[in-house]
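What follows is a single structure, and I will ask about it in a moment.
The other protein chains are all here in position, but one chain of the complex has been omitted.
On to subunit A.
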């Protein structure tokens, strides 16, 4: 706590000095990313999902672009001098997400038609690409071009077909394999056939455990994740109840004095 007090008591002076350095570094980082994107947009005009880590080999790299904000004259004076020479002084020429099918802040479904019906799969893939782009290169929001796309316009069966069904197939396959071999194993050990196994309580419990296991533990990491999740759900409550679990020594001194 004293460390944080020391950190926070002079709020104005230190952050400004540090931010000089970090803002320069971060802005140059942002700008190098932009130039890798320039090459990306030039190279992939079609939807071929190349990763944004394609390096900028083909583009001549001018000086780093400065954000056209005047609010940082205090912090990084070098940027105002580069205003005149670089090419992306205004926001309109900044690298933004562009796509022929992305019109007015949403996907133009008419452009996704295949044989007269909208090809929802490609809508989903395009939206995923857009999100990936934005994750790697966060953009500013503007009031002129608000993003209005709502994923719920894609019908539920498109999602099911693409994501739920393959996974369901996988899990059902696992459950079936486990079920077959477990019932064979139990039969060979005890001589109880499949139909009779279903009538036995212990076997039913085993079945329940097997189904739950297949559902919840799909990858190796899931085991640890589930343990962490359980701890997480109870942690906040524990923190609140901590004050009620006083050790005896404190309260016993309150009583008994003569």
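Brief remarks on what is shown
Simple rule for what comes next: a residue touches a chain if its C-beta (ideal position, glycine included) is under 8 Å from a C-beta of that chain, and two chains touch if they have at least 3 such contacts; residues count from 1.
Definition applied: contacts and distances are computed from a predicted model.
The listed choices are "Protein Abitram", "Geranylgeranyl diphosphate reductase, chloroplastic", "Prolactin receptor" or "Exosome complex component RRP40"; the UniProt protein name belonging to the chain that is not shown reads "Geranylgeranyl diphosphate reductase, chloroplastic". Across the entire complex, the residue among A:99, A:127 or A:187 in touch with the chain not shown is A:127. Considering A:109, A:147, A:171 or A:210, the position touching the chain not shown turns out to be A:147 (whole complex).
Against the chain not displayed here, subunit A makes contact via residues 1-2, 4-5, 7-8, 11-12, 15-16, 18-19, 22-23, 26-27, 30, 49, 51, 67-75, 91, 124-125, 127-132, 134-135, 138-144, 146-152, 154, 156, 159, 162-163, 232-233, 236-237, 239-246, 248, 250-252, 254-258.
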